[in-house]
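All protein chains but one are shown in place.
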Amino acid sequence: MALLKTYDMTVRYGGLAANADVSIEVPAGKLVGLIGPNGAGKTTFIDAITGFTAISSGRVEFDGKDLAGMTPDRRAHLGLVRTFQSLELFEDLTVRENLLVASERPTWWSFLLDLVRPPRTSPALEARVTGALEALGLEGIADRLPMDLSHGQRKLVGVARALAAAPKLLLLDEPAAGLDTVESQLLGQHMRGFLDGGTTIFLIDHDMGLVLNVCDYIYVLDFGRIIAEGTAAEIRKDPAVIQAYLGQSAGEMQAQAGESVAARVSGTETGGATHG
Amino acid sequence: MSSRGMRARPALALFCGLALIAAACGGDDEESPSTDAAVETTAATEETDAAPETTAATEETDGATETTATETTDGGGGAEGIDDAIHGTGAEKFVADLTAASASPLAAEGEPIKIGFQNPEGDPNGSFPEFSLAAEATVEYINNELGGLGADIANGVPGRPIELVVCKMAITPDDSQRCANELLADGVELVFSSINFFGNHFPTYAAADLPVIVITPITVGDFTSPGVYSIGGGGGCLGVHTGLVEFATTEFGDIERLGIPWADTPPGVVCYYDLEKKPVDVLNGSVPGDAERAGSLPNLTSLGVPVKPATPDVTPLVTEILDFDPQVIIFSAQGADCWNWVDGMGRLGWTPDQVPLVLSGACIDFEAMAAAGDLAKGIYFVGAPGAVLNPIDSIEDPRDRFEAEIYQTKLIEYGLDPAELNKGFATQAATGLMSLWSYGAQIAADGGEVTGAALAEKYAASAGDHLFGSTPLSCSTAPAPYVAVCNAEVSATQWNGEALVPVRDRFSGLDLVAGTEIKPGPDA
Partner (left out) sequence: MSDIIFFLLAGLGLGSLYAMLGAGLVIVYRGSGVINFAQGAFAMYGVFTFDEARRNGYLRLPWFDFLPTHTVNVPVSIKLSDEGVSTPVAFVLAIAMAVLIGLMAHFLVFRPLRSAAPLGKVIGSLGVMLYLQGVAQLNFGGTGRQPEAITPDGVFQNFLGLDKAYPQGAFWAVVLAVVIGAVLWLLFQFTRFGLATRAASSNEKGAVLLGYSPQLLAALNWVIASVLATLAAIIVGPIGGSLTPIGLSALVVASLGAALIGRLTSIPITMAGGLLLGAVQSLLGFWASKDWFPTILSSGARDVVPLVAIGLVLFLRGKKLPLRGTVEEKRLPLAPYPVRIKQHMIVWSVIVIVAAFLFEDAGPRSVFALALVTSLIATILMLSSVVITGYIGQISLAQLSLAGVAAFIMARMMADGAKLTPDGAVIPFPVSGPGLPWPIAALIGILVAVIVGVIVGLPAVRIRGVQLAVVTIAFAISLQTLYFENSKATGLTAGAPANVKPASFFGIDLKSIGDRGLKDRPEFMIFVLVVLLGAIALVANLRRNGTGRRFLAVRANERAAAAAGINVSRTKLLAFGIAAGIAGIGGVMLGFNQNDVSSAGFVYQASLAYLAFAYLGGITSVNGAIVGGLLAPAGLITVTGAYFFADAEIENYTAILGGLGMIITAIQNPNGIAPTLQPLFQHFGRWLRAARGPEWAAAGKRLGPTFVVGAVLGYLVWPLRVETYSQFWMPLLGGFLALMARGIYKQARAGGHGAPPGAHGAPPVAATTSTPAPAEVG
């Protein structure tokens, strides 16, 4: 059964249809990718799914429920959690607190307890947070403020924050932006690791190397429309994709570079290479 | 109840109206607050040909002192024409003492008696330095010439010098309490509270049963707290409002329509319904009362229009009143609110001789009256008489002229800046301190020891006692619940462009509300 399904989803800004009749399906436990050139409507797509922009027509179903009219925080509670291309970390909280905030699910009266009792977090919450930190190798910098971290580390904290919420579906919005090929391949391995934890992942990026190597199934978006879908092998050879993307040779060369690096990296001992 | 037109300013936001208080409230009106507080004292405006010393301070003062000194010696000698019946008991002795003292000054001796003085200064929301400056000058005059507190001038026996402990407060309830606490910690025997919008200083003084003399009563605490003596002339709206109604309904024949704009503040509400609307209803018979004029004007009607203090544009409200086509308009307000209203009426074509306007004594402000020009000529003022600031040669009443000379010369001599002298609040501070001196003298004459408690008794027992530059003091006759109001008699004067011409002396409208219960609100 598909965890996330969109039926002809259309998002219109005035006259421009940023997304037109987009129908995709994300089966549970899979790593599905969405690639497309800059300005193809990828971020509009993820904003529409997570409730930040209104849908002009069509439907979105998550875990069997129609998301129409749901506020972003209600969707997060259902397990649909996203990261931001621009990170949007909580600059005033330490890394650990960023993760705690994202994964806490307070009851309406918990503020009364918070006012009277000294600081105490439930063991389950603690476990989720430490698990996410370890998954991305961030234990060392758990108590530092995001503004004191390098860009790479901030990227990982963004992903860790989403992961800490133990989401059913993790929407990654251009996680590899700004990372070099070595780091993005490392991130790709991490993602495969998350799948084993029962999390489904929907990866959105324009880095062909990462997407083609990591994803089980790929959709290609161009000018708001799905122009192709299929496994990595089919997508690589699909003429429409190559045409729409960066032209024949560039697409191919980037894919091969990604492959060679992935081979070398998986040779070294795996586990989170700390970016400390 | 806005005593002599000064009504309570419960809200700090209303303090912008407060900062408009230019004129004295009640007491010795004809004050002309000079607006220019800057160091360069400009000459008071030409119209107010007040006593010579209002021009450049220094050289005139010596000139003035010689002339007045000579005058007082011969003029005041026989103290003729000063009669306790008219000017209050003790008036003759008071004038005789002061005349003797200015001839042979008696310096105070012995251990000083501490008198507290709580006054708001420095805060843009409301600052009245003239209170403390005039008080300090009066204390200097008392200590150097009148033998201090409890002196017997006739036999040359000096009393104790007064030590004035001034606490300057900002316009916040915390600061008002801090001052009360500070003065108490300093061990003062008696406290003068100049003007206070919170009234939260009374519990502190009451707990230490320290008597408080309120110079400018405005809050409900100033009129109703026990152990407090409000000596501001006209005792707030009790004297002024009823006086306004009495004057308006008698001076201009049997009128039928009375326009009453009123200051829309919480205390102002009671002042209007209980002391303006109710007397009108007594006069037209719709409310039973014991006044002999009850029911004498059956078709007298009135229109009340609430005016929030510091309302910028009053023309809509003025239109309402003028549409009522009143025969007389009475307005009890203070400071710049009065002249903002007069200006608004002028902008709608009103002139004083078209419809007579009667304002409260607190509106008297030489500067503003001069600025208003002919618009002010002919306006009546009902408040406490005692033309201490009037030009000396224009005063006929011997006592008033004598007290005006004392005020306009001695205070300058003892350090008061002429710019402050012309301010109404300065005259009130002088009234307060001089009353303290005269009661001190009386206590010493009876052989008693001058203490805060003894002074308080004198104030409490006062009935028609002479009060320097104001209507007689009679705290004992204050009707409940206004137990702290010490003089509810008022007088009427008219501004003729140069000076305030007395129109009617010592009268009171209290009788209009006799035999009626309190009516604090519209529906109550």
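Brief remarks on what is shown
Letters A and B mark the chains in the order given here, with residues in each chain numbered from 1 onward.
As a convention for this text, contacts are C-beta pairs under 8 Å (C-beta built on N, C-alpha and C of every residue); 3 or more make two chains touch, one makes a residue touch a chain.
As the structure is a prediction and not an experimental result, all values here were calculated from the model.
Taking every chain of the complex into account, the absent chain touches A, B. Note on the undisplayed chain: of the listed residues A:65, A:105, A:192 or A:264, the one touching it is A:105. The residue touching the chain not shown here, chosen from B:86, B:100, B:157 or B:184, is B:184.
From the set A:61, A:97 or A:126, the residue in touch with the chain omitted from the display is A:97, counting the whole complex.
Screening A:8, A:66, A:114 or A:259 for touch with the missing chain picks out A:114.
Seen across the whole complex, the unshown chain contacts chain B at 1, 8-16, 19-22, 33-40, 42, 121-128, 168, 170, 172-175, 177-178, 181-182, 184-187, 197-200, 202-210, 219-221, 224, 226, 264-267, 269-270, 304-306, 308, 310-313, 315-317, 319-320, 322-323, 335-337, 339-340, 343-344, 347-349, 367-368, 371-372, 480-483, 520-523.
Residues 50, 52, 71-73, 76-77, 81-82, 84, 86-94, 97, 100-102, 104-106, 110-111, 113-121, 145, 147, 150-152, 154-155, 161, 165, 177-180, 182-183, 273, 275 of chain A touch the missing chain (whole complex, contact as defined above).
We take it that only the chains that are shown with their structure count from here on.
One inter-chain figure worth recording: chain A and chain B are separated by 79 Å, centre to centre, where each centre is the mean of the chain's CA atoms.
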